[in-house]
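Dropping the structure in here first, questions after.
For this view, one protein chain was removed and the others were kept in their places.
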Amino acid sequence: MLVVMKAQATTEEIAAVCKHIEQLGFRPHPLPGAQRTAIGITGNQGEVDRGNIECLSGVAEVIRVSKPYKLASRDVKDENTVIQFPGTDAVIGGANLAVVAGPCSIESREQAFAIAEQVAASGAQFFRGGAFKPRTSPYAFQGMGLEALKIMADIRAAFGLRIITEAIDNESLEMVEAYADVIQIGARNMQNYSLLKRAGRARKPVLVKRGLSATLDELLMAAEYVLSEGNYQVILCERGVRTFADHTRNTLDLSIVPAVQRLSHLPILVDPSHGTGKRDKVLQLARAAVAVGADGIMVEVHHQPDIALSDGPQSIYPEQFSLMMDEIEQIAPIVHRRLPRGIQVTAAAL
Amino acid sequence: MLVVMKAQATTEEIAAVCKHIEQLGFRPHPLPGAQRTAIGITGNQGEVDRGNIECLSGVAEVIRVSKPYKLASRDVKDENTVIQFPGTDAVIGGANLAVVAGPCSIESREQAFAIAEQVAASGAQFFRGGAFKPRTSPYAFQGMGLEALKIMADIRAAFGLRIITEAIDNESLEMVEAYADVIQIGARNMQNYSLLKRAGRARKPVLVKRGLSATLDELLMAAEYVLSEGNYQVILCERGVRTFADHTRNTLDLSIVPAVQRLSHLPILVDPSHGTGKRDKVLQLARAAVAVGADGIMVEVHHQPDIALSDGPQSIYPEQFSLMMDEIEQIAPIVHRRLPRGIQVTAAAL
Amino acid sequence: MLVVMKAQATTEEIAAVCKHIEQLGFRPHPLPGAQRTAIGITGNQGEVDRGNIECLSGVAEVIRVSKPYKLASRDVKDENTVIQFPGTDAVIGGANLAVVAGPCSIESREQAFAIAEQVAASGAQFFRGGAFKPRTSPYAFQGMGLEALKIMADIRAAFGLRIITEAIDNESLEMVEAYADVIQIGARNMQNYSLLKRAGRARKPVLVKRGLSATLDELLMAAEYVLSEGNYQVILCERGVRTFADHTRNTLDLSIVPAVQRLSHLPILVDPSHGTGKRDKVLQLARAAVAVGADGIMVEVHHQPDIALSDGPQSIYPEQFSLMMDEIEQIAPIVHRRLPRGIQVTAAAL
Partner (left out) sequence: MLVVMKAQATTEEIAAVCKHIEQLGFRPHPLPGAQRTAIGITGNQGEVDRGNIECLSGVAEVIRVSKPYKLASRDVKDENTVIQFPGTDAVIGGANLAVVAGPCSIESREQAFAIAEQVAASGAQFFRGGAFKPRTSPYAFQGMGLEALKIMADIRAAFGLRIITEAIDNESLEMVEAYADVIQIGARNMQNYSLLKRAGRARKPVLVKRGLSATLDELLMAAEYVLSEGNYQVILCERGVRTFADHTRNTLDLSIVPAVQRLSHLPILVDPSHGTGKRDKVLQLARAAVAVGADGIMVEVHHQPDIALSDGPQSIYPEQFSLMMDEIEQIAPIVHRRLPRGIQVTAAAL
């Protein structure tokens, strides 16, 4: 923490700020400068409330130095986190690219199996499908719930694909934990701290999607909520943020991938489907996401997007998915990755 | 819904789009223009998924016309919603300005009563205080929970002030419903649809704060979630949105007040404390909020902000609050409002 | 400037950073902390390029402390700047509210005089009207140029109103300087530094509108460009910024008014016409702007907005302008201002 004094601050004001810092139990370090004095603060293990100091006479501003997250930071753990999926060769993080594919929503057993078969055939290792849908409108399709979870468990049994699906409250999280392999926390719930804590007490990996206007720090703090409850299997996911730009549904912020990788050991996926909201841009951004160094891709695939109950316009066709796999497979070695094709199940899962 | 064809779209493509619209059960209305053809769609009671049509050959774009909210709309209910507080003369909405004041968090009985006494003395009718706090860091103070609710119930008994406090999950909502007069849904939970639905089943008014990057439509849709469950007592609150601007914690978007009032019958408050994040700007923006036509002000007050456990820097002092009341009282008649001073309790509440 | 070292930075790395700072001619002040070491830098009169230091081994980040503007700062000049208009009682800044009103574009002598007569009758002291229009489309009306300037000079002679109009390049600036009383630099040119420098060499006051995505610092730096050339008569103007919000054309950021007033001595106006883009929100935001403490209002008025050649939808009618004047006149004393009604011309201008 650094306190910057006003140019015209008096010696008395500077002394008063130092005394205040000492009374808070910290050590002040006055730094007289050419134009103004700054005062460093050390000895603070936790959080000093900068506002309190900002109110003192003569203070221009207070600047925070230490990062608020700990367990998510490379300062604490330098080597990359790699999430294992017992009984299979699948991983998220590390040298392999993880590909998660499937429909926005599970609409029926037939629909789900038809898509699963095709994404499995193209070599995906993970299947996604919404069971509990957070929809902007209360009048829109809200998901098939438990029924969808059962269908996805059957898909895992049939194709080996590991299952990622969203939980939207404590009740659904309990069900998702029981049936799926990864519990997804959606963008709209990235700061639903009750849900994050509950996910932190689950024994399954948790995928945290970046909120629509979340900063890098806030994304890592959301992960910290899960980690701080003892669940160290956290995966991050960039899915576009909200900006003034109107040519895509969201603005996909690929630069967060190297930014996360610099600060944190957690793996990060990219979702070009929500990131663009437009089918005709998904493949391009999927390629870009692999090229930028993401740990994997999460993408919506639908064999009949025209009649999809949600997010049809951003779902790619299975043949486009197959092409995407071929393209990212070629890019992978350039970024020192490989794309596994298909999942090896070596033991009965769960 | 309007389908805009590309300039070079063929007659066959236009016919195919019309046929597709008919197959969806709607009526297409082709409109040949100088540069291109547009096709109007009528007969859709609900939502047509525009993406499906956007994928057809020759289509340039699809434009949505009808608004997705219904119960929140003036189309359905033209007169303003006024929330009554039985056994008192307090209202939110209508000719009276509602003022909600109190600390960010309830920190102790002494702190809460000290602040409540002062805001009551200045004429506030509503008391706010956090019992369950959604904090960015898992290591920060998370609120006193039930204990805080009991303190606030005692404050209501002692001073007559009606109580507004935030619920962050179903468990806390049940407690808030039991003890408080208004259930607050915080900005970070504005799209926590499970929580909104649960609030819609409560028998207390619900205050929905605008999300950090919520559009006007999304704010009204969040209200619609509550309304659609049968709870018609919904209050909106602007509290600043996230932008590139860095001189305030958030950018307070006062223009949403007349925008809401044009489209919806629901009352809307403004929170200049979160909206600016800086004590030295709260009074100015409170005045502006009343001048723009808001139905009231929600403001953080603390008698000792230097030692507040949360949001100290944006809390104003009781004497500043008193000044604020004097200022907005003078502005009120210019916008055809009046500021009641103090609450009349005519019957035992609850 | 403050250099924050990584948690695991070695003693050698810290020493190397200190040495680098000394080689740049500054003084390093190492501050060992509980988690990491920070190094303060003093002795820098001008700008230290923080990137150079950010690249050194062991450095986590570099934080800038001093503000980059000087002449615009209260550190240099504490009393408010008040712009005088010789030969009249009009001022911008100080206790009086300045009201600038007129059409977006001068379209004809009849149109300009009709509007000028009405805004003068309601008590405006300043007349605005576009002669050179920066239009998004090259095919849109670009303004009447010199002809418009002559019309406005005649309006000044007829009604006493002082003239504010935009210059878009060096050629138009020369003409505007010759004919008008205030040279406006539009939002799209706020970082057109050639134009700002040229305005700094003019002998007329300069009004600088905030850019569509300009931070507070950037706005003050634009003013600094004008000031640094020797022209100290600078007026700022908030006119809305670009955000994700879609219910108004721009998001009017009223909190910049107290923020500017804290840091700078320069007066700041608010333009609710561009700030909202919608006639039905202009009066509300004009009231809010006065209530927040702005030094004045700049507003578009048109007697026939339906046939205006530009920005018709955001222009208010003369009778609305008259109502606006009455409303802000009532708010003015609450913020210790007064609204002069009409301009007193005591000597032949120019």
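By written order: A, B and C. Residues from 1 in each chain.
One rule holds for everything that comes next: a contact is a pair of C-beta atoms (placed from the backbone, for glycine too) under 8 Å apart; a residue touches a chain by one contact, two chains touch by 3 or more.
The shown structure was predicted, so the numbers you read here are calculated from the model rather than taken from an experiment.
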Fill in: Contact partner of the left-out chain, one of B:P32, B:P86 or B:P333
B:P32
Worksheet item: Looking at A:L196, A:V290 or A:I343, which makes contact with the chain not pictured?
Response: A:V290
Worksheet entry | Residue, one of A:T136, A:S213 or A:S310, that touches the chain absent here | A:S213
Fill in: Candidate in contact with the missing chain, chosen from C:E22, C:E54, C:E174 or C:D326
C:E54
Worksheet entry | chain A, residues in touch with the chain not shown (by the definition above) | 213, 215-217, 241, 243-248, 251-259, 262, 275-276, 280-281, 284-285, 287-293, 327, 330-331, 334-335
Practice prompt. Kindly note down the residues of chain C that lie in touch with the hidden chain.
Written response: 46-47, 49-52, 54-55, 68-69, 134-140, 168-172, 188-189, 191-195, 197, 211-213, 218, 221, 224-225, 228-229, 242, 279, 305-308, 311-314
Item to complete: Identify the residues of chain B touching the omitted chain, counting contacts across the whole complex.
Response: 2, 4, 6-8, 29, 31-36, 38, 40, 42-45, 63, 65-66, 75, 242-244
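As a convention for this text, only the chains that are shown with their structure count from here on.
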Worksheet item: Can you name the chain that lies farthest from chain B, using the mean of each chain's Cα atoms as its centre?
Response: C
Worksheet item: Between chain A and chain C, what is the gap in Å from one C-alpha centre to the other?
Response: 39
Worksheet item: Counting in whole Å, what is the centre-to-centre distance of chain A and chain B, each centre being its mean C-alpha position?
Response: 27
Item to complete: Enumerate the residues of chain A that touch no fewer than two other chains.
Response: 242
